[in-house]
Structure formats: C-alpha cells, structure tokens
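Coming up: subunit A.
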Amino acid sequence: MIRSLLLTAAMSLPLTAPAAAETLKWATARDVYGLDPHAVTDSFTNIFTHHLYEPLVRYDAELRIEPALATRWEVIEPNRVRFFLRDGVTFHGGEAFDADDVIVSLTRAADPKSPLRGNLPGLTAVEKVDDLTVDVVMEGPTPLLNNYLTNIFILDSGWLEANGATAPIDASRGEEGYTTNNANGTGPFRLESRRPDALNVLVANEGWWDTPAHNLTRIEHSPIASAATRVAALLSGEIDLIEPAPLQDAARIEAADGVRMLENPGLRSIMMGINMGDSLVDGNVEGNPLKDLRVRQAMMHAINMDLIRDRIMRGKSRVTGSLIAPEVQGYTEAMDARLPYDPDRAKALLAEAGYPEGFAFNLNCPNDRYVNDEAICQAMAAMLTQSGFQPRLVTEPRQIHFQKVDERAVDVFMLGWATLPMLDGFSVLSAMLASPDGSYGTFTPAGYSNPRLDELTQAIAIEMDEEKRLAMLSEALMLAHEDIAWLPVHQQPLSWAARDTVEVPQAADDLVRLWYARVNN
Partner candidate 1 sequence: MALLTVENLTVTFPSRHGSTNAIENVTIHVEPGEILGMVGESGAGKSMTGAAIIGLLEPPGHISSGEIRLEGERIDNLPPAAMRRIRGRRIGAIFQDPLTSLNPVLTVGDQLIETIRAHLPLTKEAARERAIDWLRRVGIPAPEKRIDTYPHQYSGGMRQRVVIALALCAEPRLIIADEPTTALDVSVQAQIIALLRRLARETGAAVVLVTHDMGVIAETADRVAVMYAGRIVEVGPVAEVLTHPRHPYTAGLMASIPRIGPRPEILPQIEGAMPRPASRPAGCAFAPRCPYRIDRCIAERPALRGTGAAQVSCHLAEEIPV
Partner candidate 2 sequence: MATPTPASAPPRPAPAGLIARALSGDVAWSFRHSWSARISALVLLILFAAAILAPWLANQNPYDIGELSLFDSELPPAWAEGGDARYWLGTDTLARDVYSSILYGLRLSLIVGFASVALAAVVGISLGLLGGFVGGIVDAAIMRFADVLLSFPTILVALLVNGIMRGALPPAQHQQAAIWVLILAIGLTNWVQYARTVRSSTMVERNKEYVQAARINGVSRAGIMVSHILPNVLGPVLVIATINLGMAVLTEATLSFLGVGMPATQPSLGTLIRIGNEYLFSGIWWVVIFPSVVLVALVLAVNLLGDWLRDALNPKLR
C-alpha cells in the first residue's frame, strides 16, 4: 500500500510540481518519528503533524490560545468543559468532522498505552452532547485543560476504524500502525509523499476551513542531521529555511547574499540541577556540601553568565534568574534576579560554609541536546574552578546523560525546560520541584523537598480561578528561586536561517508554523 503510494508519488513528482509555485524547502535537524500525532511526544513530530492535523484549540503565532476545531467552550462544572465544534470542516479524505472524531481522538491520546497521555492527565471521559458538541470530563478541576488540548490532534473516527487504528500505536505491541505512514487530518496541508529521512512533501489543503495566512502551495521538508551540511544547503540555494542554524555560523549566513538569520529568545530555559541528597555521587568530602544554601549561592556568584552569553552564545541568549521564560505563565520579574558575578563573594561564602579549599563534585552535561551545551559547561567548570570549587566535568550523549539524571547519579547537572505544551509554570513545579511521589517530581533533584511548595503544587493543580492560580504559581516559583533548587542559566536563543524571500513567524516555543509562512518570489 505505502509502497505503491510512494511509487506513484515518486514517478509523478516532476509532473505535479507547479512551475512557479510558492514552494518552501525546509530543512530540520531530524525527521519526524512518524505521522501519527498520538504516537510520540517529540515536539518536532508534533509541530510537523500540526500541519496535517489540528487540535480543538491552538496557539497562534504569538502563542495565544485561539479556537481551532472548537469555536468556543464553556466550563459547565469544575471538572466538565463543553466544547462547541466547528461546522463544515472536512478531513483531507473528505470525511466530515464531528463529535465522534473528538471522542475517539481524545480517548486514543489518553489511553494508558499512549505515550501522549502525560500531556492530557486526568481525562476521565469525553461525552457526546450532539454532533457538534462534546463534554470533556476530567478527574478534577483542570485549569490548564486548554493548554493540554493544543497538543491533542483530532483524527477521523471512521478512517481510524476502517484501518484498524483506533488503538494507540504501541512499539511493544509488535505490529506497525496504519497511522504511522498515512495521514488524514483537517489541517492546512495534505501529505503528498513521504520518504523517511529523505523527503516529506506537503501540499496546500485547498479546502481548509480557515483563511490561509500563508501563500504556499507546497512544502518540501528534508531532514539534514549535520549542521554544517544544513548551512551549506541553505547557502547553496537548495533549501529556503533551516532550523536550527548553528549560532557560530550566524555571521557567515548574514554575510551571504539572499539569506538571513532569524533569532529570538526562546522559551527553553537552561538550568543546572543540584544534588541535595545526603551524599555526593562523586565527592571528596563527607556529606553533601551542596545542601548548604551558601554553597549554592557561591555557585551562582561564581558563574559569569554575561560572559558566557557574549562569548559562547554570541550575545543571543537571555541570562535569567528564573526557571521559566517571561512568556510562560507564572513568571514575575522578581524571580528573574540573579546573584551578581562575584568570585570573591563566592570564595567567602564557600569558606563560610566550611569549605575554604572547595570540594569535588561531578558536573554532568549532555553534549548533543542543547545549544552549545558542552561549551557552556566547560566555561562554567572553568569559572567554578577559579572560584575555588573542584568540578569534574562529565559530558555525555543525551541518552546516557538523561539516564543518569533519571537515576539521580549526578551532582550538578544540566537540564532544559520549555514547559511545552502547557506554556505554564506549573509544568516546572510539578516535574522539577515537587517532592517525588510517583506522578510529580520526575526530575526533582535528589533530596530537594519544600513542604510549602508541595502544598502549593497540589492546590494549583485544581485551582480554576486564574488570578489565584497565578499568584500561587508565582509564590511557589519564588520559593524555588530563593532556595536555589536549580541554578538558572539562560534562555536558549532560537536560531533559524532563511532566504530573504521567506517570511515566517518565529514563536518562542521554537516551533515552525508554516501556515503563517509566505514566500515572496
């Protein structure tokens, strides 16, 4: 089936390509994992499939939530929200969009075997009111329901049934899912062909319900893993838009004719987790000096983030004291304050804490996950050393790094957090600050536990009053800020590059939304 599909696609490729079409050639660091939007939580796969499928509500180019397949919604009861669906929407295959599609899709995404269920926690039922109205029933009040739903795409129920794909994709089940290779959504683009790791071709959906802001007829997406090759392809004119573009190549790209960098602060905040357990994984002193707040303060004093920004991040990062970006709910300016760079103060604090000679610990970093992660860590290690610490730098591929983080086999470790898809500080609170209890605290550093913060987390989870919720959220994040539970580093810059003819909005979440893109030939 897929084979013959590909065959036709490949053979007809040169014929159907419109002569003077607005074709956008787009390259990213890797390919989508598959076309099923419920099968993986990978944010790139998610935004790619967003071109094909749509959620009930979506983020616009400025990351505000706006109606998509639902036109409006009402909170009927604290845990029951009614969604009124858009009339006259059809799938690419011609099927009409209705309540059954929403029921099947939400149930499928929240299935215990679906990897996506963590993105829609607490769903108990989806009930049909009429053909174009559904009630979403949650375990309890869910203030962030709409944020969750931006990430849950709607598939056609009949199409899923016909292809035996109603159950979620499950790698352990041992058979291939139909939806992995085929797509049938309501989105602005249709899938024309797909060759994994080589070329995905999307064409504009003429029957889209929304008025297109884009002028594209065709998108040719090529994954290019090697950053240098990606830049070369842009410079040679083979590609119109690359994402990401290496920061260090910015000058070269700006200097080249007809291409430019697209740079903005991103949502992803980089921070260093701190082991506050009873002992260090790899220390040379009794106990764990990192439990002492003065030591953690000394660390912040020791690191000259402005210099790291200027030299390693080429001035593009935003140095932060906060664990979330300003765009994320819960942010206040107060939590963005940093202890100033002051190596003498760092040494004094260290001595005060009883470690005038410093102490050894591991500084664990990935070397293939965040922008310039390895270099940042090397620079930090140098600065910590100069302030009297004895960091042992360990840089590893992400798989090994995050496994160690999982096992708490790290002392001071790098982690980035973008709060996606919620765009809410609660994400940081629940995953990285609350005491581990099985559902919360997945990444909370060993030994960190603040009862007041835990209390607030429980309350925020069900607080429907947005004002109160935000106040509590900010309070909780401020507590973490004062504890220096995590050592904030910076907001990672977004770094794309495009031909001058390409206009594309660059939202802080680093996701490419080509339904807003224009090519001006």
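Quick note on the criterion: a contact is a pair of C-beta atoms (placed from the backbone, for glycine too) under 8 Å apart; a residue touches a chain by one contact, two chains touch by 3 or more; residues count from 1.
In picking the candidates, the idea was that all candidates are chains of the complex that A comes from, given by their letters.
Everything quoted here is computed from the prediction, not taken from an experiment.
Chemist: Of the candidates 1 or 2, report the single one touching subunit A in this complex.
Modeler: The candidate that touches subunit A in this complex is 2.
Chemist: Within their complex, state which residues of subunit A touch candidate 2.
Modeler: 227-228, 231-232, 235, 246, 248-249, 251-253, 281-282, 304, 307-308, 311-312, 362, 367-368, 374-375, 378-379, 381-383, 385-386, 391-395, 397, 400, 404, 409
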